[in-house]
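Every protein chain except one is present and positioned as in the full complex.
Let's turn to subunit A:
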Amino acid sequence: MNSVGEACTDLKREYDQCFNRWFAEKFLKGDRSGDPCTETFQKYQRCVQRAIKEKEIPIDGVEFMGPNKDKP
């Protein structure tokens, strides 16, 4: 799957692979030892956040689960 930042796709895939393994083998099993993906995540984020700014995607400041607040 491609990233919204064309230059970020490889970094995204590297991070995704790390995350998917950690998620199934550690997180879901309650293993709270450290997250091995921090570094690849940060590299990927630097790239994708820059792409978001360049493309002026209006995601900044949008509250987490924002619209869910006024739903029953």
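Just so we're on the same page, contacts are C-beta pairs under 8 Å (C-beta built on N, C-alpha and C of every residue); 3 or more make two chains touch, one makes a residue touch a chain; residues count from 1.
Convention: contacts and distances are computed from a predicted model.
Missing chain, UniProt protein name: "PRELI domain-containing protein 1, mitochondrial-like isoform X2", from among "AP complex subunit sigma", "PRELI domain-containing protein 1, mitochondrial-like isoform X2", "1-aminocyclopropane-1-carboxylate synthase 7" or "Centromere protein I". Subunit A residues in contact with the hidden partner, per the touch definition given at the top, are 1-5, 8, 12, 15-16, 19-20, 23-24, 27-28, 30, 32, 35, 41, 44-45, 48-49, 52, 57-59, 62, 64-68, 71.
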